[in-house]
Every structure is written in C-alpha cells, then in structure tokens.
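For this view, one protein chain was removed and the others were kept in their places.
The block that comes next holds subunit A.
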C-alpha cells in the first residue's frame, strides 16, 4: 500500500543455533543498539532497512528466525522466499559452529537454489572465551564456497559490512537480469533539430 520508496527489495534470513546472537545482529543493524539480556526468539520477526548500493536504494527485509531446536522443522518453511541467508555461529560455542554444517544442509534442502549465503562468526569481541578460531570459520566457508566474516553485535564490528556485502552479492546476480533503471537526468529531445546523435543528452 505504501508508495514504493526503493528501487529493489531483497529478502534476507538469519539462521543459526539459539543464543548465537541473530536477534542482536539484526537489532544492531536496524536500530544501532545492543542489549545483553537474552530473550530467545519464538517465531519469526522481521525488520526493514534501506541501504544505498551503487546508487540504488535497496530495501532489505531481514527475517530473524528462532534458533531453538524445537523450531528447526518449522523454520525451514521460511527459507523459500529468501534471496540471501546469514548463517550465524558463536565463536565461544563449539556446538554452534559444528551445527553450521547442519544449517547448510537445511538450506540445500529448503532454500532457493541460487540463494546467496554468508557465514558469520559472532561475538568476536569475547576473545577470552573464544573456542572457534577464525581459521576454522574461514575453512568451512571456503569449503562451501561462501563468504565469511567475524562479527560482533555488541561492539558493532562488521555488522553493516556483512549485510551490505550480502546485498551486493544479490545485486550482482539480479542486475544482469533487469535493465538499467531510468537515470535521474532527463533527456532533452531535439525534435526540431538534426544534430549529430549523442548530442541529445544534456548530461553528457
């Protein structure tokens, strides 16, 4: 119903074990804030954020899923519409890292084939409690041919970058398909004059 205020709309999805920080990552990105109290997500929330990439306004609609085990089956039904998926683990939680493989399998089974993926090793501010080193994160990402970044929702490290990179990867894919949007500048037509072509645009 609202007037279109953007050029493109991308749907993104956050998945990963409970407690890895999905909700905090989204909250940091959308509201630039952080809370340390843990309220586990019971359902699917979404926030929107418009970013400008390569002169295009891109509205990101980001879905935050429940990570709790009991909801794993039910959350897979939300994978379908996603154009990009962030797989999040917690660098202080070995299990959450091991489960990345499981989450990847879920994506293979339930998401669109050409979905853009990115792995995030969150809570990188907690170096004293780190149990998964960065190399392991990089290795698994390399193995599956997807992007990787360590992030911290708490210290605001790489949060914006992660979303923009994912969005940009989707943009790369989509821009081939749709023709260039009409440029801001208006073409001045010279109906009554026959000058050399190429002289027509006033914004040369």
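Please note the rule applied: contacts are C-beta pairs under 8 Å (C-beta built on N, C-alpha and C of every residue); 3 or more make two chains touch, one makes a residue touch a chain; residues count from 1.
Operating definition for what follows: contacts and distances are computed from a predicted model.
J.: What protein name does the UniProt record of the undisplayed chain give, "Dihydroxyacetone phosphate acyltransferase", "serine C-palmitoyltransferase", "Metalloendopeptidase" or "Type II inositol 1,4,5-trisphosphate 5-phosphatase"?
T.: "Type II inositol 1,4,5-trisphosphate 5-phosphatase"
J.: Based on the whole complex, identify which of A:66, A:104, A:120 or A:162 touches the chain you can't see.
T.: With A:66, A:104, A:120 or A:162 as choices, the missing chain is touched by A:66.
J.: When the complex is taken as a whole, what residues of subunit A touch the one chain not shown?
T.: Touch set of subunit A with respect to the missing chain: 1-5, 30-31, 42-50, 52, 57, 66, 70-71, 74, 77, 184-186, 188, 190, 192-193, 202-204.
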